[in-house]
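One protein chain omitted, others in place.
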Amino acid sequence: MSKEIVQDRFNKLIERANPSDLATIERLLKGIERQVEEPKQSWLSSLFDLHTDISEESLKMTIPISEITHNSLGILHGGMTTTLIDSAMGTMANKLAKEGFAAVTTQLNIHFTAPGIGKNVTADVHIIHHGQTTMVLGSSAKLENGKQIAYATASFAFIPKSW
Amino acid sequence: MSKEIVQDRFNKLIERANPSDLATIERLLKGIERQVEEPKQSWLSSLFDLHTDISEESLKMTIPISEITHNSLGILHGGMTTTLIDSAMGTMANKLAKEGFAAVTTQLNIHFTAPGIGKNVTADVHIIHHGQTTMVLGSSAKLENGKQIAYATASFAFIPKSW
Amino acid sequence: MSKEIVQDRFNKLIERANPSDLATIERLLKGIERQVEEPKQSWLSSLFDLHTDISEESLKMTIPISEITHNSLGILHGGMTTTLIDSAMGTMANKLAKEGFAAVTTQLNIHFTAPGIGKNVTADVHIIHHGQTTMVLGSSAKLENGKQIAYATASFAFIPKSW
Partner (left out) sequence: MSKEIVQDRFNKLIERANPSDLATIERLLKGIERQVEEPKQSWLSSLFDLHTDISEESLKMTIPISEITHNSLGILHGGMTTTLIDSAMGTMANKLAKEGFAAVTTQLNIHFTAPGIGKNVTADVHIIHHGQTTMVLGSSAKLENGKQIAYATASFAFIPKSW
């Protein structure tokens, strides 16, 4: 599609969007703007408005809960919780990888402990095992009120970056 | 934002988008159109262009692999593979739930067996255990060429829908 | 078999046992004595010389590592580590169950992080989620020198004891 066609289709879509759709489209528009203006490492990060809070000692990632993270029951999709946790853990694992190596998730186990109903969800990360070629990390995902909605552990393998 | 402001911001964004961004925005636009015109059970389904192939005997779900499903390494994000698998399993579990009950994922374990590099990925679902109050399902996610990229099992609990 | 036959077969077995076998048989004999003289809740506990260290706040279980806990590679069998952890978690879960209810393990995920080579292994237990009908517990298994050899999480369901 040419730029004109994209603009035209979007403008027509907005004309017939209901207020609820409009709010969601506005949210997505902001996500697209973020990625076009200041590209993050992935579109997913920009679209879901992922925020990272990283320090020497800890790492936390947060996403807002909204229409675009919901499942068909109208609550946070477990896959989105997993995406948040895997992103947080993966970032930590890559931070800890030796020079020239990347960390990839080989396995992840997650317990869903409460429905994800709230404004946003934050995943922290802790180290369970830091080996030469593999790593095991743990992560707890909590709502803004501190309620834990999921706990996960995952295995990472370090592979040469030339891969 | 008013409809005019949304349109205006989008139109300006398109002006400065590079060809790669434009292709991704076009993909997202189509996802938004799908949800506005014929709402699916979730925005996630429309945005990621989830297709369900369901019969008496089996259930498969497919999503295209693209910029919007990538992680920071430029391959399919493990969280997206998990979202696909959890959606497929959840749909199957709810199909099998008794009247008045919904199925929720209480735990999911996934093995990532190959990098998700390809055009699309499809998850099938099989029953491991069908109990009175709980269920265990298995799912294999494969690329269009048949290559398996993940295998997962998950626990579901049946809860009254009034919940 | 009559008592006399059992004694006779055992006595003949001891005659031809080599020193290494004799040491293991001695270990097993002590386990059998423990269960006959002061029955524990299970033969497994007595045979593997399981010790429980329980207080208001915490719970730990320890077993010696020996010939009878080894796998074919001559190190602690992963199944034995899992048995220890599941016993510790199960004891904790049942301690926390409401009157009239028992806790059963519905799922367990374990990461093996180092080979189990040492004198004994101890599993502690912590609560990840304490719900109305389910519980998620975590457990770390460590050698006597503090080296962690495994980390596990498990799901428990509370069921009426009449079951």
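Letters A, B and C mark the chains in the order given here, with residues in each chain numbered from 1 onward.
By definition in this document, a residue touches a chain if its C-beta (ideal position, glycine included) is under 8 Å from a C-beta of that chain, and two chains touch if they have at least 3 such contacts.
Small disclaimer: the values here were computed from a predicted structure and weren't measured.
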item	value
Touch criterion as defined above, residue of B:Q41, B:S72 or B:T113 at the omitted chain	B:T113
Identified contact with the non-displayed chain, of A:Q41, A:S66, A:N94 or A:T134	A:T134
For chain B, the residues touching the chain missing from this view	109, 111, 113-114, 128-129, 131, 136, 138, 148, 151, 153, 155
Chain A residues that touch the omitted chain in the full complex	106-107, 109, 134, 155, 157
Missing-partner contacts on chain C, residue numbers	1, 3, 6-7, 9-11, 13-17, 21-22, 24-26, 28-29, 32-33, 35-36, 41-45, 47, 67-73, 77-80, 82-87, 90, 102, 104-112, 115
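Following the convention adopted for this analysis, only the chains that are shown with their structure count from here on.
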item	value
Where chain A and chain C are represented by their mean Cα positions, the distance between them in whole Å	39
Computed distance of Cα centres, chain B from chain A, in Å	14
Chain B, residues touching no fewer than two other chains	106-107, 109
